[in-house]
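For this view, one protein chain was removed and the others were kept in their places.
Letters A and B mark the chains in the order given here, with residues in each chain numbered from 1 onward.
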Amino acid sequence: MSTIVLLTVTGLGLGALYFLVASGLSLIYGLMGVLNFAHGSFLTLGAFAGWEFARRAGADNWWTFLGSLLVGAVVGALFAAFTEFVLIRRLYERHIEQVLVTVGLSLASVALFDGIWGTDTIHISGPAWFRETTGILGAQIANDRFVAIIAAVIVLLGLVFFLKRTRYGMIIRAGVESRSMVTALGIDVRKAFTLVFAIGGAAAGLGGVLASHYFQYVSPLLGGSLLIFAFIVTVIGGLGSLTGAAIASVVVALLQQFANFYLNGTGDFVVVVALALVLLFRPSGLLGRKS
Amino acid sequence: MSQQPQPHPEAANPAATGGPAPATAQTAAQSTTQATALHPAAPQPGHARPVLEIAGLTAHIAGQQVVEDVSFSVPATGITALLGRNGVGKTSTIKAVIGLISRTGSVTLDGERIDKEPTFKIIRRGVGYVPEDREVFSKLTVAENLRLAERDASPRRQLVEELFPDLLKRASQMAGTLSGGQQQMVSLARALLNENKLLLIDEPTKGLAPKIVQEVAETLERAAETVPILLVEQNLQVVRQLAAGAVVLSGGKVVHTTDSALGFLDNEDLTQRLLGVHADAGHGEEADRNGAQK
Partner (left out) sequence: MTTSKTDPQSEAQPDPQQATAGSAAQGATAATAAGQRRNRKGQHDGGAAAGGRTLLKWGAGGAGVVLLALLPLLNLSLPGVLPGPTYTPGSLQLLAMCMLMAAAALSYHLLLGVTGLLSFGHALYFGAGVYGLGVILDTFDIPLLPAMGLTLLLVIVLAHVVGAVGLRVTGIPFAMVTLAFAEAGHVLVGRNPGQATGGEEGLTLATDNLPEALLGVANTRNLYWLALIVLLVVFAVVTWVQFSRAGHVAAAVRENELRVRVIGLQPYLIKLLVFVVGGVLASAVGMVYLLLQSGAVPRSLSADFTITLLVMVVLGGVGSRWGAIIGGVFYTLLDQRLTSLAQSEAIAGLPDILRIPLSEPLFILGTLFILVVLFLPGGITGAVQRATLSRGQRRQAAARQRQALENAE
């Protein structure tokens, strides 16, 4: 029993990280049709920024941690908005070229991170409480899992509120269905593009800081490894669906954890098999619209 | 340019329509020869400046030319019909006008060039667009669909509520779950909410039951009292009822313009050649066929 609880909570923590990456990916794809390969770089830069902040602030206390979350999110958002504004926008509606540009950006940025911070992983530590454990139903669970889960839930609720209750949220939801019709109502949908990139970048940056605590290191490759699972999550959840991304994040992470434990380390394959099954029986994903 | 609604030829009676035919045909021929101008964009005498002037408009989709050197203008009052068989480029022309597909050529709205502007700016200049397949946002509620369309500081909610009382009752229903007719109401309402200089309406009666077709036609007639409309319409009976002038496309080109839509429709020879139908015969059947082709 305690193993199951442990695996579940750890899986939820991992799912939280997936969601923080996948939510932005899915929104960006849903609204703009852009597959953003640079999303992992938003995360990595957020993680490094958060780490640099924490390092300079010195103390490993809660305030430093919260500050690093904020810094990670802001840096991720700025990087993403810059990407949209400088690279994506001039390739409006040319989706393949947009993908290629993000591929180039991801190559170049990861190489640059390598140059700046080195290729070795850097171990980090947060508030002491993170290293302690909490007992739930007999399982001893590392506290940083809870932080990731809570952060992801807050982000999810915040996004849902934003999408449902604000005018820009409405524009984004409408744009996911039809960009051209939104412009045909006299709305400058490009503002929504920048905004969606910024939001996605912020979530990824936040996810980067949390991931660096979850895995206890930062490295230029941090984003890339999470990105691939985030891709899988968005396809399984249904491209463009936030709820789909949330559900798929949890499902994928739990599958992975349980398979890793019970089927001796085959988690990644089980996930790919799950992806294949979803494609065979529901090509548009769990909650995707039929195309 | 008299604009009398024609008697409803539902009970298709060849004798009834056959009676006055020679006279109508003659006037039609006259007005048509005058209006089938070599330079269709030339301003029509006796009218204020056209609200929309199109000259040399060309557009491509996926490397294929779908609008070829199209020139015509839309008078500042009344309804102008844009006619033609399926796939001749009516929808593409309208989309090219508001920049939904990339285009070259000159488009002038109310005296100002708009052909280099992005879609949203053109719309904000005062253009209402009702797309061919309604394109309501299916996962937004009716109320949200309408709110999204509000551009003016004081949108005309009253008018819309009056025209489409049904929508008020369904304000919180997802637009995707509405019936086709109700979706068309939402789509029309989105355009009518704002003060416009011009409405571009693409096949508003497509796939609707005869009764709803009449309702839509009446709504358009009422709207046309205050704003000029460029209307794509396959239902020739509706065209008869509403349109003053007409522009006919074929193969992406303008092949005919007239300031008397009636005259055109009564000219059997022309309609036969350009639309491939016998304008007077079997409107109901023709509407069915249009529906079935989609």
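The rule is short, and it goes like this: contacts are C-beta pairs under 8 Å (C-beta built on N, C-alpha and C of every residue); 3 or more make two chains touch, one makes a residue touch a chain.
Remember, it's a predicted structure, so these values are computed and weren't measured experimentally.
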### Summary
The one residue from A:L105, A:L156 or A:A203 touching the chain left out of view is A:L105
#### Entry: Candidates A:L27, A:A54 or A:I232 - the one touching the absent chain
A:I232
### Message
For review purposes, identify every residue of chain A that touches the missing chain, sorted by number.
### Response
29, 33, 35, 87, 90-91, 94-97, 99-101, 103-112, 114-116, 224, 228, 231-232, 234-235, 239, 265, 268-269, 272, 275-276, 279-280, 283
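The criterion applied here is as follows: only the chains that are shown with their structure count from here on.
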### chain B residues touching chain A - in the complex, by the definition given at the top
98, 100, 118-120, 123-124, 129, 131, 135, 137-140, 144, 147-149, 151, 190, 194
### Of all residues in chain A, those that touch chain B in their complex
167, 170-171, 173-174, 176-178, 180-189
